[in-house]
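Let me begin by presenting the structure, written as structure tokens, before commenting on it.
Missing here is one protein chain; the remaining ones are kept as they sit in the complex.
Chain nomenclature is as follows: A, B and C, assigned in order of appearance, with residue numbering initiated at 1 for each chain independently.
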Amino acid sequence: MIGKCVVLVSLIFASQAAAQSWQAPADSQRCPSKWGAADQRGAGNHMKPETVLRATRLIRAGEVFELGRPLKSDMPFSVGRRFEMETKRTNMNAGSNRRGSNEEIVFTELGQVGTQFDGFTHQTIGDSLYNCVKVADVATRNGFTKLGVEHVGTLMTRGVLIDVAALKGVPMLGDTYPITVADLQQALQRQKLTLQPGDAVIINTGWGRLWDSDGARYLKTNPGLTTAAAEWLAKQDPMLIGTDNGPVGVTPDPDPNLSNPVHQIALVVNGIHLLENMKLDELAGKQIYEFALIVQPLKIQGGTGSTVAPVAVR
Amino acid sequence: MIGKCVVLVSLIFASQAAAQSWQAPADSQRCPSKWGAADQRGAGNHMKPETVLRATRLIRAGEVFELGRPLKSDMPFSVGRRFEMETKRTNMNAGSNRRGSNEEIVFTELGQVGTQFDGFTHQTIGDSLYNCVKVADVATRNGFTKLGVEHVGTLMTRGVLIDVAALKGVPMLGDTYPITVADLQQALQRQKLTLQPGDAVIINTGWGRLWDSDGARYLKTNPGLTTAAAEWLAKQDPMLIGTDNGPVGVTPDPDPNLSNPVHQIALVVNGIHLLENMKLDELAGKQIYEFALIVQPLKIQGGTGSTVAPVAVR
Amino acid sequence: MIGKCVVLVSLIFASQAAAQSWQAPADSQRCPSKWGAADQRGAGNHMKPETVLRATRLIRAGEVFELGRPLKSDMPFSVGRRFEMETKRTNMNAGSNRRGSNEEIVFTELGQVGTQFDGFTHQTIGDSLYNCVKVADVATRNGFTKLGVEHVGTLMTRGVLIDVAALKGVPMLGDTYPITVADLQQALQRQKLTLQPGDAVIINTGWGRLWDSDGARYLKTNPGLTTAAAEWLAKQDPMLIGTDNGPVGVTPDPDPNLSNPVHQIALVVNGIHLLENMKLDELAGKQIYEFALIVQPLKIQGGTGSTVAPVAVR
Partner (left out) sequence: MIGKCVVLVSLIFASQAAAQSWQAPADSQRCPSKWGAADQRGAGNHMKPETVLRATRLIRAGEVFELGRPLKSDMPFSVGRRFEMETKRTNMNAGSNRRGSNEEIVFTELGQVGTQFDGFTHQTIGDSLYNCVKVADVATRNGFTKLGVEHVGTLMTRGVLIDVAALKGVPMLGDTYPITVADLQQALQRQKLTLQPGDAVIINTGWGRLWDSDGARYLKTNPGLTTAAAEWLAKQDPMLIGTDNGPVGVTPDPDPNLSNPVHQIALVVNGIHLLENMKLDELAGKQIYEFALIVQPLKIQGGTGSTVAPVAVR
């Protein structure tokens, strides 16, 4: 009878593995997007007067919380990225007014460093971007002719911080902790908040405390969303999903065959922006869970994203 | 008698020229700044809860107006600056989910290109910055150890558009039109607005309509503030002064010996930020003169300024 | 009978077109290269002691002719390339010896600007490089793991200038003049020279006189080798082919369906290096047709080529 048991157990595990994992939808399953066949804005379409007013009504104290990290050459970088800056003195004593000028020359992956906002040209499934725009049709040597981050503009919407670390009673989730649907739902319940379409959903994992102290560990793995949690979040119809690590999804994904599927679920399948490497300690520490989230991506023409300096205002 | 007349007229002109011109104040005349001897924030100190709430109260319609220009390699640049970008494909079919990634590498004077915000390390009088910080004491190869733009953070304050072009009944002021104190006062009167301490004062010259159509003329000269107008504005105690050209001051200055003195008056003498190359046509066209101005400078550590994408919200 | 005639005429034209044009050989037709299946040096294998000594014997007067152009931001560039440089002052009065230091930061397509040497990762047929190395197998974000220009080293060999412009009695060949096999043979005959395996074959078209005076025309089209002339040259087994324009091949190619096939014939099919944008006026003017050619490509690890400053010595 042992043989049969083994087979049975194997089958159960295999079926669980299959259930856990995720398959990138075919173009036909995801296009046109719910925002229309020609749409380039995705969840940015939520950015309407009523959304702005809803956020405005949350500003009662006039308090501003900076959620961006300083840009510097020794911050943590995903492989192949950098921020190199040189100071330039361009005038020293011009005119009778002895005017001096300084500026800086910078070499950087401008869309993808530091606290950072993802546009829709950042990720693909195969050769296909959000709304099934083909990379080959829109890529140039100097940016993309569609879906570029210059179309996004300032986003100002209700922000909700979901503090999963606090739910678990830890300052920081474990190195590969997979945030589940239940985690998100229980954290919201604990915080007595519900999500609304168009929200900026910000998830605190506590991982951000490694940013300055242990960049190598910060980059190696990270707690983050499972594909199921990302899909559940996408169904809540947010404008963007933010967090205090880079990948947003748990890294590595529990399915070793998957390469950061949460990026695809958000950006490619659902047209939801991502906001990464946020500084969330102050909000979490003060238990500020609802606020106006304001983020101003640079208008990098044809860009894949933008380094940003978002704020929460309440 | 002709000889005497000529002398007299010459004297009058000479005295007018002397009256018009400007002398950079000595360190002892301007330091410590009114914000205190150790202050690094200047007019950014206006960024307090009441300021934010005052701006918030102006948001009644939820309308957002983008005041930033797209960043691209063929926009107008002051001499020696550029924005060079190359698209990079960093993954093509990673994992069973066939994830592809794109990003961009950028080489640019990041603090001083496009629609752009000036911090206090950008300008000097001789070797001396705002609050008499010495360049030699704070400059490094990779940024400034004091007064860097990373300290500024998001600014959200009441914005007032002063439309001098509309006052003069023209779409665009002349190539070297000097905006006077009277111009500013009359335009405010016409718009039935008064300035308040902490305001973002935005001046429409109409010059911005050259940005896309005639970059060479845009850069060669520009209408802008006289030194007297800049000093009058500084006395109104604004958080920042913005406009739709680069220098803010009239270029060239009427006194040929002066090199952009308005930059010094704002940044060095008074610690007031500048916001340049703004896109103001929509606000001016719709006669939107009062609004919440929100600008989010990047936290470039030790930087002289930041390219930005500000908005007006009402 | 008309129908048959038409068919016949069509066949004749088709066959002529086929005769004129060029087809990229299949991998099986060109690999392994004549230098062996694992070879990465191609015609660089000619760089042997006897080759160096043969070149050395040509140095009788000790005269050196500079064949490189100065590197500067306003030289002609192929689309998407640039050379941006900023001077940096890094020390001003260090030590009691008051030492000051200057350096420069440069942003450039280092392998492919100015007077420039091509390595074998620069060009492909489909996904296949010289010796049928696959791009996908050797490309990284930061260079190629095989065939990089760092393997080349200094080349010192007999140089032969073939002055086709002089053969035709003009200072400069026409804008799209196709240099034929006969042109090369007649020019050599006129110069009383024969080619030897391992030579650096340098072709003067006169096009270089546009470099400083009319960069737009320099880049738009150029006289250069036909595919037949390039294949004939390749059979002479040179170490490299150089010329005073960028593409080496006539541009556009007479067959409008072909995209610079001469680059493929040299680099991909035959493993012969190219040396572009050379300054040849002095050699041509003084009728110096035989010399030691010395070129020192930078050892850019994994690079596709190198900007260089070659010389002729005699």
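Keep in mind that, in the parts below, contacts are C-beta pairs under 8 Å (C-beta built on N, C-alpha and C of every residue); 3 or more make two chains touch, one makes a residue touch a chain.
Keep in mind that this is a model prediction, so the values were computed, not measured.
K.L.:
Pick out which of C:108, C:205 or C:270 touches the chain that's been left out of the picture.
P.N.:
In the complete complex, the chain left out is touched by residue C:108.
K.L.:
Pick out which of A:69, A:88 or A:279 touches the chain that's been left out of the picture.
P.N.:
A:88
K.L.:
Among the options C:34, C:141, C:235 or C:286, which residue touches the chain absent from this view?
P.N.:
Result: among the candidates, C:141 touches the missing chain.
K.L.:
Touching residues of subunit B against the unshown chain: what are they?
P.N.:
Residues 79-80, 86, 88-89, 105, 107, 141-142 of subunit B touch the chain that is not shown.
K.L.:
Where does subunit A touch the missing chain, residue by residue?
P.N.:
Answer for subunit A: residues 80, 82, 84, 86, 88, 90, 107, 141 touch the chain left out.
K.L.:
Provide the residue numbers of subunit C that touch the chain removed from this figure.
P.N.:
22-24, 47-53, 56, 59, 61-64, 66, 68-73, 80-81, 85-91, 93-112, 114-115, 121-127, 135, 139-144, 150, 153-154, 156, 255, 257-261, 263-264, 294-305, 307-311, 313
Here, only the chains that are shown with their structure count from here on.
K.L.:
Suppose you list every residue number at the subunit B-subunit C interface; are over half of them used by both chains (same) or under half (different)?
P.N.:
Interface between subunit B and subunit C is built from largely the same residues.
K.L.:
Roughly how many whole angstrom separate the Cα centroids of subunit B and subunit C?
P.N.:
Comparing mean C-alpha positions, subunit C is 49 Å from subunit B.
K.L.:
Need the CA-centroid distance for the pair subunit A / subunit B, whole Å please.
P.N.:
Roughly 31 Å, centre to centre.
K.L.:
For subunit B, jot down the residues that touch at least 2 other chains.
P.N.:
80, 86, 88, 90, 107, 141
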